[in-house]
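Shown here: the complex without one of its protein chains, the others still in place.
Note that the chains take the letters A and B in the order they are written out, and that residue 1 is the start of every chain.
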Amino acid sequence: MKMTGNYRQGIERFIPSPAEAVVLATLLFFTWYLYGGTGNDVFAGLSTFIVVAIAWVLGVAIRVALNDMRWWLLVIALLLVMAPWLALNTFQIAVMTEVLVFSLLLHGLNVVTGLTGQMSLGHGALVGLSAYAVAILVDHWDWPLLPAMAAAVALTFAFGFALGIPALRLAGPYLAIATVAAALVFPLVLKLDSVQDYTGGVQGLRLHKQPQPPGFIGGFLENESIAKIPEQKKFAPEEVQVKERQKFAQATYLYFLCFGVAAIGTFAAWNLQRSRFGRAFIAVRDAEVAATSMGVNTALYKVTAFGISALYAGIAGALLYMVVAFVAPESFDLFNLSINPIAYLVIGGLAAPGGAMVGAFGYKWGPEVIKKIARTDTDFDKLQGALTGLMLIVVMTRMPQGVWGSLTRLNSFSWKALINETKAWVLSRTIAYWLAIALGVAVVIAIGAWFAPVWGVFAAGLLVVAPQDAWAGVFLWLRSLPAIGRRRAPAPGDAR
Amino acid sequence: METFFDQLAIGASTGALYALLALALVFIFRATDIVNFAQGEMAMFNTYIGWSISRPLSFSWIPFLSIERHINILNWHPEVFGIPLFLGSESDGSTRLGYLLIVIGTVAIAFVMGGLIERLIIRPSEGKNLLNAVIVTLGIFAIVNSIANWRYGPVPQNYPAPFKGNAVDFGLFKLGQHSLFALIVGVAMMFAIYVFFQRTKLGLAVRAAALNPQASELMGINTGQMLTLGWSLAAAIGCLAGMLVAPSVAGISPNLMLGVLLYAFAAAVLGGLDSALGAVVGGLAVGIGQTMVVQYIGSEWSDIVAFGLIIGILMVKPTGIFGSPVVKKV
Partner (left out) sequence: MLEVKNIRAAYGPVTALHDISLSVPEGQIVTVLGANGAGKSTTLRVISGLLRPSAGTVLFEGRPIHGKPADWIVRQRICHVPEGRQIFATLTVEANLSLGAYTRRDKPGIKADLQRVFDYFPRLAERRNQVAGTLSGGEQQMLAIGRALMARPRLLLLDEPSLGLAPLVVRDIFKIIRTINEEDRVTILLIEQDAKLALSVASYGYVLETGRVVVNEPAADLARNETVRKSYLGY
């Protein structure tokens, strides 16, 4: 990821590029969000300032020194390591743990959908399969946790290979339908009377003994946890405080277990994509028939892709059960089974390990942020799906390379160019156009549709993140609206 | 034996509704190669719009336009073929739209919404990659589902139906009035669709635009408009199905069409995803099969059987009974 182009020279190199600004703004928002809950504004403000300032200085310094944008990865890795200390309470650590777990699922889905171009809408069920396998082995047959997890991963892996075989016969939309059906049947089967003894029916299964941090690590983490004890419990009886400390130690321990696995998984995914295998997968996606006639064994690669991706999903499922200590059929509704994995993978960015990480982050934190907003309007909570869908559509139509892809491209883009571009566009509009827009905004505000501006600002934000051609795309799109749109006839030879 | 024929009739009636939604799926698939996962949700939302306009009219927030007052003062009772357009004053003095007006209004709104979705959302994502367009329909699904939950809440609401009386006895079997109505409307719609596509110039043009867009342009067909028309029609048909489904279940709720969409998918896959005839045959078969499974095996199996059917058919014969074979291109 060497920087391309020489947009920034001289003093401009020390100003964050638009991409870096986006990263810093995100950081700012989340640090503020994390510390905002302490009720201590001075503390929150100061911490936020310090974190962002350090990231800025570190990031820009490394970039200027190395002329390389790999500093991001460094900063991100550093922040991830520090996450348990940055987090305010045990719950936030747990959410971060789930981010890591979910990133594994997205890496797996990426192999099938991003690289091989097969549309799978059923990966949530593979996670569920693995989680349930662990749960049943532990709960019903009293297996120890670790072998149970290994067995579950192996089972899911094998199942993934089996899934790949029908995928050989099915093209695009047919595969999507088949996988969605296979996924939706999963929670129904769990609830059947005949298997209730094993699956616990709607009640689900609970893990009674989560792994404990071994002695010295546990002691260290418990010591570290003192700052994490909530204000109101600081003066609670000793045993309550001890419990809080143990909870922190436990959560942090699980976090680092998952961190290790996710780090290996991400590294493997990154390597896979650059390997011979990865290129063969992409060949299958881009020109299946041509690849076949060139001697690529497409069937083998497709099945392998499914296997690898099921391996990832299986690991994610086993970890999920370990972390959450609970599975029930309700966790596997249509959204969790089918829509969210693919949606957040696409939003994060297909065919890039970074995209899977960004997607996982959005998947877990998006709802939390919405819940926070929803404190003033509880019904707002229900709009989570709408947020997901909106982001998905904006990304699909305006920036198909996803947030990650846009970020990496935006870095070779200077403020000056952005400003000039925007200025040129603004000037090219007539005054009547701006009056109409202003009128529209006024009407929206006047009729009290307060949520519309929120969405609008959000969508606009996404577009700011989008690269140059996405801007152009939006303008072209807006301009084409008044005309009765036409479809461009396909090029000769590809008539359906 | 009597229950068997009763179930057969009920199955045919639900099957007709599945067939309608499956037809909507098939239209869009034929025209654009897109599997519209949002079909059911679009229908659900439009059905909710029908529900909103079926409630007592109140335009008091618009000055000088209090419809209820006008209608009551003039004592105006317009009718079409003996069907009242407005239902007379209720005990609280309010006026409601009659069923006919509700249907016309809702279907018109659905028609416009379908076209808008195609123009504003589907078209910008078209052409790059079929995967994109299918994922976009999932996005529409998520948005519509969650807005319906947010706006209308999860509690099922009563839905107006024109006929609610006792079952009609046909000797061999009995069928509830609403089911009979749904069956008749469903069959009539299928006939209308058949006539539209087989006997009218516009219908022929829609088919041609789906078959070969470039050649259609050379015939003077605006293929873009045909696509929009296809989505509009699909939305309208789906909406009609939704309006018939809602009274026959507990009422309208945001999950109204999830199950129906599943069975419609089973129907479409069974008949062949690109075959209109297949959608009809598949819809009836799935509807009858579902009632039989519920009656003789157990209701918790009915969804599982439907999913199994989808997967099984796709594995054994992906083109279904009437579908045309898929050709892979270099």
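One rule holds in what follows: a contact is a pair of C-beta atoms (placed from the backbone, for glycine too) under 8 Å apart; a residue touches a chain by one contact, two chains touch by 3 or more.
All figures in this text were calculated on a predicted structure; none of them were measured in a lab.
Summary of contacts with the chain left out: across B:205, B:252 or B:293, the touching residue is B:205. Among B:221, B:244 or B:285, only B:221 touches the chain left out of the display. Looking at chain B, the residues touching the absent chain are 201, 204-205, 207-208, 211-212, 214-223, 324.
As a convention for this text, only the chains that are shown with their structure count from here on.
Once the centre of each chain is set as its mean CA position, chain A and chain B turn out to be 34 Å apart. Of all residues in chain B, only 29, 33-35, 37, 119-121, 123-132, 134-136, 138-147, 149-150, 210-215, 217, 222-225, 227, 258, 262, 265, 269, 273, 300, 303-304, 307-308, 310-311, 314-315, 318, 326, 328-330 touch chain A in the complex they form. In the complex of the two chains, the chain A residues touching chain B come out as 113, 117, 119, 121, 166, 169-174, 176-178, 180-182, 184-185, 188-189, 191-193, 287-290, 293, 334-335, 338-339, 342-343, 346, 379-380, 382-390, 392-393, 396-398, 400, 473, 477, 481, 484-490, 492, 494-496.
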